[in-house]
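Okay, structure first, notes after.
Only a single protein chain was left out; the remaining protein chains are all shown in position.
Up next, chain A:
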């Protein structure tokens, strides 16, 4: 089917975003990008994607507003409790054998997954020997992750999820509630480095024992998924672990050979010996 004018405008907008600001969404799954750009066009009041592109290039205030549409920030703490339970019961016993640990939450968005892991590692007594790296491309999301404040109406769901991970503690041990918001204990982020890092354009920055990257790869096209998975392969220590989202898999990837199923039903993989 021939590309519509709108599709051409979107391609040009993404090129402009890349060339001017080095944010590269050109290989994100386009159908979802287009939906979000249509939302942005309506809600930011542009008459066309070309008008949006002009504003993006000439008005610095457009970029952060547009990024908030282009990056998906929907998550919850302990989303898919069975995944976190599998980490607790099947991965933590292996991680215990290391004197020091590095954990990377790739595409951390507003930090829900990071705090979930940080609480899990505290519960399991591994927090003090662990460094967490929480990375994202959206500076506003990183600031939100660093703040660790969530609407109180989400806490019930977070609490239910947490309980289903066979948790020995209560989620309420880790936050204080106030004015409709729950602020998570700042000691949970004492061992966290928050950093701008792109799975599209940036490189390996450390040797990890666990990489958790959930519901990030589904927003990429096949070529970009392979790029990110190659980066994960190169970032993992021998026998390090990779956790993906419930509907993500290595099956179609050219890097599938580099990983072995570890907890198959929870999409937790182990780096094979190189």
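Methods note: contacts are C-beta pairs under 8 Å (C-beta built on N, C-alpha and C of every residue); 3 or more make two chains touch, one makes a residue touch a chain; residues count from 1.
The rule is short, and it goes like this: contacts and distances are computed from a predicted model.
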Per UniProt record, name of the chain withheld from view ["protein-glutamate methylesterase", "Glutamyl-tRNA(Gln) amidotransferase subunit A", "Universal stress protein" or "Iron ABC transporter permease"]: "protein-glutamate methylesterase"
Sole residue of A:89, A:153, A:173 or A:221 that reaches the chain not shown, by the stated touch rule: A:221
Listed residues A:16, A:29 or A:260, member touching the removed chain: A:29
Residues of chain A (touch criterion as defined above) contacting the omitted chain: 1, 3, 7, 29-32, 34-36, 72, 74-75, 215, 217-219, 221-222, 225, 245, 247-249, 252
